[in-house]
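All protein chains but one are shown at their positions in the complex.
First chain written, first letter: the chains are A and B, and each begins at residue 1.
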Amino acid sequence: MNARLRGEGLHLAYGDLTVIDGLDVDVHDGLVTTIIGPNGCGKSTLLKALGRLLRPTGGQVLLDGRRIDRTPTRDVARVLGVLPQSPTAPEGLTVADLVMRGRHPHQTWFRQWSRDDEDQVADALRWTDMLAYADRPVDALSGGQRQRAWISMALAQGTDLLLLDEPTTFLDLAHQIDVLDLVRRLHAEMGRTVVMVLHDLSLAARYADRLIAMKDGRIVASGAPDEVLTPALLESVFGLRAMVVPDPATGTPLVIPLPRTATSVRA
Amino acid sequence: MTLTTDTPGRTVPKRLLGLLGLVLLAAFAVLLSFALGAQDLHPADVWRALVSPDGTDATAVVRELRAPRTVLGVIVGLALGVAGALIQGHTRNPIADPGLLGVSAGASFAVVLAIGVFSVEAFGGYIWFAFAGALIASVLVFGVGAGSRDGPTPVTLALAGMAVSALLSSFTSSMLVTSPETLNVFRFWIIGSLSGREIETAWQVAPFVAAGLLLAAVNAPALNALSLGEDVARGLGQSVVAARVAGVAAIMLLTGAATAACGPIGFVGLFVPHLARLLTGPDHRWLLPFSGLLGVTAVLLADVAGRLVARPAEIQTGIVLAVAGAPFFIWLVRRVRLVQL
């Protein structure tokens, strides 16, 4: 399996606080990879490092064989898009304005709005079903629409690789499905490589080709969802007693948490 | 399909039209500045005095008295308007003004030194002192902002600016309270005024303003990316530090030059960007020119009004801007909800 984006011997820290120490990871091309793990296990930190938002204190991130921190950041931005967790837009910014800003790495001071920019922005809006909302201010949208607008911006960036940090936070289930369907289509119809961090394990299993399970800054398991999501792994990574059954709708693993004590469920 | 941006009134053609309107408005203010004053002149006389000067009084008034302050008004208004939009963008703080980075306080302290220690008396002599003071102070502010652990974030920049300004103005005050003679000269400089300056003053600061405007123009797309948050900006391939350095340098050059030429004229840089944002929205590529042109109009109109209210005496531009600009700003704040950055 080819991997254009890789991390080697990563040591990641915030100030004195080491989060990840000596981690290797490959992002397989053309797949949707989802990182799962309990809160504080370092999954968002890893995603930030892969997206060069966080400089590793040791080891390196390689993009197409070059060290990402030694590649001009604009060049990286044409290949790799990153969407941080719950980003905020300035008040009054419209959806179209926001999506247009995704073209930033392709624009020069003289060439602010090429034909290509226009097509990509229109495509991105259409893809995310946001065309009808193009002239609405982002802050006036519902949570689900807002997230689609941001994904639309990341799409307009036109990158082969896309890193999404918890794209479904604060969304209700229907909108979570909406966003994840979109991600799936990105992969299926446009062949993009996507890495995302998700909390819902069953959704992660349903929408990912490959799962990476993390605990305490280490990768505990990786592979196809039905190989990774086992009761034993759930117990050791999340401290969760659970049954894993095939999802009646899709056949992917479905996690059913078991009650911890007799009193924690209604009789 | 053609994708034209956004809300009504914000399409590219309409924005160009708006820009044209502001250019005309600024041009009108320039005309007023030439025509009105202790002695009112017909626009035709103004034109004649500019194109084919003769020995008449009108020529003397236009070329000797009104030309310098008009040119200065254009330069200073442009500088402060653009600098105000930049500082509010970079600090994401709607109550930031161009003096925030210590520029005004630094310039003031240097001028007090010039008066008190080096006994410089003419306004023209303060330019290089003020400019040097402004530059040193803002470099200091940026150094503190960049040296703090989070780097030059909006909050550290704003706080460092406030702190350095406070420190410098306490030095300034300590010179003033111990030396009434210094206060006697300084109280006229600190108000900020276009009057009593030579045309040379304008040409001396013009190159710095030009450089600042150029940097600002380069900074506009970066500022657009930054306004989505630093992480998103990095993801879009924007170097955050480079953008901040360019922005601060532009603010420093623009505000430093304006303050050196005319003393601290504060309020313009605060309220003009809000007005511009109402007209054109949060895209800095449009916001900066809109803000600059509005700045020119505001400064020149204030200067003209100052000449007219107390004829034949005049009221300083800085005072008129405060006393007339602030009520307008208050009216605006009450009428429309200004955008919080």
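Criterion: contacts are C-beta pairs under 8 Å (C-beta built on N, C-alpha and C of every residue); 3 or more make two chains touch, one makes a residue touch a chain.
Note that in this section contacts and distances are computed from a predicted model.
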Listed names "Iron ABC transporter", "Glutaconate CoA-transferase subunit B", "Oxidoreductase" or "Phenylalanine--tRNA ligase alpha subunit", matching UniProt entry of the absent chain: "Iron ABC transporter"
Which displayed chains the unshown chain touches: B
Chain not shown: contacting residue from B:Ala60, B:Val120, B:Ile136 or B:Val155: B:Val155
Missing-partner contacts on subunit B, residue numbers: 93-96, 144, 147-150, 153, 155-156, 158-160, 162-164, 166-167, 169-171, 173-174, 176-178, 180, 183-184, 187-188, 190-191, 266-267, 270-271, 315-316, 318-323, 325-327, 329-330, 333-334, 337-338, 340
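One rule holds for everything that comes next: only the chains that are shown with their structure count from here on.
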Contact footprint of subunit A on subunit B as seen in their complex: 1-3, 5-8, 10, 92, 149, 217-218, 221, 224-225, 227-229, 231-232, 234-239, 277, 281-283, 285, 339-341
Residues on subunit A engaged by subunit B in the complex (per definition of touch): 15, 48, 51-53, 72-78, 81-84, 87-98, 100-102, 104-105, 107, 109, 112, 118, 121-122, 125, 134-135, 137, 154, 157
